[in-house]
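As you look at this complex, bear in mind that one protein chain is not there, while each of the others sits in place.
Let's look at subunit A:
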Amino acid sequence: MRRLPFHLWITCTVLAAIVLAVALSPWLAPYPPAEQNLAIRLAAPSGAHLLGTDHLGRDTFSRLLDGGRFSLTLAALATVLTALAGTAVGVLSARRGGWLDEFLTRTNDVLLAMPEMVVALFLVAVLGTGYHSLLLALTVTGWTPFARLARSLAMDVSARGFVEAAHVLKCPPSFIVLKHIIPHLAGPLLGQATLRFGHFLINVGALSYLGLGVQPPQSDWGSMLAAAQPYAARAPLTILAPGLVIFAVALSVTLLGQHLFRTSRTAAAVTPTAVPVNA
């Protein structure tokens, strides 16, 4: 295994710490995230409240942990769904070719030309706020980069000798796709997925910031930012804490994604005609 650069060690550590803390939030959070104490609103950090309290006297640290569950889960779900959908469309397009390829590619071009956030805003406005609407809005607009990448990679792999050989041996198309093509797409698509995860995290934050995310009193990082804005001068941590966490997670996954992407590209360049063991 190649040695991981030092900055990526830090990146992975930060990311793992945040994800672990969020995953364990029911046990780590010192207070119920919606519990109010109006007598101590906008309190400064203290032993009782590590990051202080928000404008309704709720513990900022507890809300940060709880809110992360929504933000991270939604970004992860959106990444998985768009990766699956985009890969399926891309591979189908590359393998079938002809009018179907033309149709899917042009559809992809049209969707790529549309501002992602505007389409998401429109869909959330039509479907209403909430978890499912937000997920659908992100997925409808988010699969296109995966489809584009998967199509180009699948066309490249399809032209290689082992795929030709599989055709000669009368292997069924599903076998060729699942055993010969998809494994070659996995590395670059994983890199793309990590890059897109950071992108989705920021989009979830932006849509929540605009009030289109979770419903009160539930928290998520974007809505915490929005709610804290009027009190930024008096209680800076209420806005700094969610802002920094979004920044840290987005930066970490982006760096990780770039590394994975580079690594997979390099591997592909080194072994251009590699034949899978089972070919």
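The working rule: contacts are C-beta pairs under 8 Å (C-beta built on N, C-alpha and C of every residue); 3 or more make two chains touch, one makes a residue touch a chain; residues count from 1.
As a working rule, contacts and distances are computed from a predicted model.
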| item | value |
| --- | --- |
| Record-based protein name (UniProt) of the chain missing from this complex, from "Sulfate/thiosulfate import ATP-binding protein CysA", "Aspartate carbamoyltransferase", "Peptide ABC transporter" or "Beta-ketoacyl-[acyl-carrier-protein] synthase III" | "Peptide ABC transporter" |
| Option touching the unshown chain, where A:Y31, A:F122 or A:Y231 are the choices | A:Y231 |
| Candidate in contact with the missing chain, chosen from A:G128, A:G161 or A:P183 | A:G128 |
| Given A:R41, A:R69 or A:R160, the one touching the chain that is not displayed | A:R41 |
| Touching residues on subunit A - with respect to the absent chain | 34, 36, 38, 41, 55-57, 125, 128-129, 211, 215-217, 227, 230-231, 234 |
